[in-house]
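Have a look at the structure below, then the notes.
Note that this complex is displayed minus one protein chain, with the remaining chains in position.
In this document, chain identifiers A, B and C correspond to the written order of the chains, with residue numbering beginning at 1 in each.
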């Protein structure tokens, strides 16, 4: 896996390696805070998985294994940047300040969005594979028209990379030199399909054919993810155009809690990737190089527990909305069929009326 | 325009040039027959244009300027290969044996197809940009399953190269190693949009990003088009997978007879391309190198006249179909709404009944 | 009142211009809409006057045209998208159905999808395949969208402006065969609200409902019926989703007879909707079942025989005869 074409600054063993073009600009403190984010995101993910098992969520899409890809990319964002996620970007949501409970609303099936995308400058999840890539380019065209120094980031998987929308967005991003950074999380699988079905050569090459840079990064190396993303964002903000970053990583868990990965992949593969764990390698670096003490790690662990506890409480308190709320935002303006629906629901006693 | 990246074997002046990878395998006789094809296709095109001006066609999409791209590619096909054209492939249709009058049925608006695609192994035109690229890959997957040594060729323009269907087809062709040869006729314009709007770097690079060869050929050089296409087809037939050939050429005429190119392009550009004319340069080669005499050219000119004369007669004899024919092939099996429609049409006296 | 005569094409052009002057966040995007002014010249001269940043020639990819317009809407822009012909809207269908129609809901109203998708639709211009379709039912069926259609230059001028100002996404259907017909345009006052139907001709025996290019067919059928002693009222639906059923009900209460004239195939069409809904709302008034005169259930035929496919005055008269004769 490691080769000339993969940007890596930190080995699975937690050792630094140098790269001709990138070097880490992060202080020990910053790395620790990245580590903290990763631990918390993993804890959120585990809590969500257990909430799902307990019947409190309809579904969950675990992010485990991809924490470095997301925290590295997410921490490189400026507050004024804007992000268009797919459905597994819990780590990105965390870096954008989305409350963990809000991330779970879609999965508790009480909402199709979950948070105020304008407040966090992070759009709600897009489930139809690839749709969001075009939104990102369009938004970026708006940034250009506003003369703003902002970048836009969007996310998709190795599977979604085959969708026409993603590929058309490459055409457009190149044509309009749009300030977009694509984070392609190649987690090796699209449900049961290996990434080799979507591409016979490394996915980051796609960008070159459209005329913009594509880079493969060790997606389990939070230092490399951060540096490569930061540079791409900076370039985008000042008119350098789009970049495709392929975060080479692994989905440690199931596709979703509905999935059974034993049907299509072997344990040995998962085992191999355990050795490349993004959280562990960062911890090793912190321990050895920055002499971070056990106590500090424990504090972070406790913090993560607290987040999980709060999350659980928040989720359990999350009731199904009043059915009549389905009419609230179908249209911005008045609509006779909405009036008719509301009326019928009240007449049938399904709802007492609008809140 | 000429550069390392462009395969050219014959200059606009009609002089041979050598290329490190390709050389012409054609005899003088063969080149003369290619020339003949180009002349006839151009004559067909001119006749169609004047038929349109005289109100005999609803529309015409001129191919003038692209004769070498199409005759070079088309003559490289084996009879058992299969082709999926767009709407401007009159030269390809000619090489496949489609009667010229049949090519005009769509434009006389008496048919939405025009010929028997199975007989000529050449599908009827596809008007929705890019759709045909996927059909070609699917057909090629069928070829693979049949264990046949056949290749599939499909055509699209610089504009259509931006469509999701074309790009998805690249994913699939690469993934299944499908025996497909793509002929991208970059004629510099998509109606009023210059090809620079669709891509900031040469279009043939797209293929590389998907993991298969892309080659730019002087599309006005019939020798180069033939050699490059032939090799791509041979490779495809024996499991070598897809190739993208960008034929760098020029649409000398209007997009269609409805178009007014003076609104978006300057005369000087058209003038420049006149000097690169595909027919003239072949004639120069034949004259100088093969000592082809004026009489031989005249014979071909007469042949082309005869084709045009016959075409005109055939088109004028082409009546509007009986309206009731619209029900003939909407479905393969019985359908109550078809029966209802037929009945109504007869009752209203619009038709006397099925033929 | 300033009033002037112009074609529908020109009226749309002027309407777009006014909307762009009024609001800097209005953009136009589509294929060949810049220098060429669009294949129908609806955007003629607008790129010259408003610049390439506001009148955007798009790479040839309809899903991208609509998808980027969604992103622009998130950024606060209002994009008027031109789809070159009806038959080329389908590559954008996913973005329209999954995103344009739903993002307002999904964000609890944070984002308004104030985008207008202009669709030259219906047949009658002798075009080749895919240039003559009537896809309005697909969009009307889709919750989250609105669909309107103009049939006169005056409506074109005002409805395009009203659509751009409206906060919900609108599929704006333009009857391409009427682009070059002239009519009076009142430059000061809109004829009515965007979501209102209009009675184009008063009558007492039968109600004809049509939209876009078929309004004219209905009017001509009404004239022909008059000579046979039948008084037909003609309603231009104008808003196709939601329908403005009020004037339709009022008319049916008077006439008791209904004929819908549309170019799309009949099955699960807007005609089906009108007949179904009015059969409910006017059950006691209806003296005959509502009839639909529609395109046949076949792919749009070669245009040399399109006149036999599209509703004709004869076919409408035949339907009028049938509803008039029903009680006998």
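We take it that a residue touches a chain if its C-beta (ideal position, glycine included) is under 8 Å from a C-beta of that chain, and two chains touch if they have at least 3 such contacts.
Just so you know, these numbers come straight off a predicted model, no measurement behind them.
One of C:5, C:189, C:204 or C:267 touches the chain omitted from the figure, and that residue is C:267. Shown as candidates are A:128, A:201, A:296 or A:332; the residue that touches the absent chain is A:128.
Touching the missing chain, out of C:43, C:98 or C:132, is residue C:98. When the omitted chain is restored, the residue from C:126, C:191 or C:299 that touches it is C:299. One chain of the complex is left out; on chain B, the residues touching it are 82, 84, 111-113, 116-118, 123-124, 126, 128, 131, 133-146, 164-165, 168-169, 171-172, 175, 328-333, 335-337. Think of the hidden chain as still there; on chain A it touches residues 58-59, 106-112, 127-130, 159-160, 162-165, 190-193, 197-198, 258, 260, 263-264, 320-323, 325-327, 330, 335, 337-338, 340-341, 345, 348, 350-351. Even with one chain removed from view, chain C keeps its contact list with that chain: residues 63, 87, 90-91, 93-94, 97-98, 101-102, 105-106, 129-130, 137-138, 140-144, 241-242, 264-265, 267-273, 275-277, 279-280, 283, 288-292, 296-299, 326.
Just so it is clear, only the chains that are shown with their structure count from here on.
Of all chains, the one whose CA centroid is most distant from that of chain B is A.
Averaged Cα coordinates give chain A a centre that lies 45 Å from the centre of chain B. Once the centre of each chain is set as its mean CA position, chain A and chain C turn out to be 41 Å apart. One simple way to say how far apart two chains are is to compare their mean CA positions; for chain B and chain C this gives 36 Å. Counting partners per residue, chain C has 59, 61, 63-64, 91 as the residues that reach two or more other chains. The residues of chain B that reach two or more other chains are 162-165, 197-198, listed in rising order.
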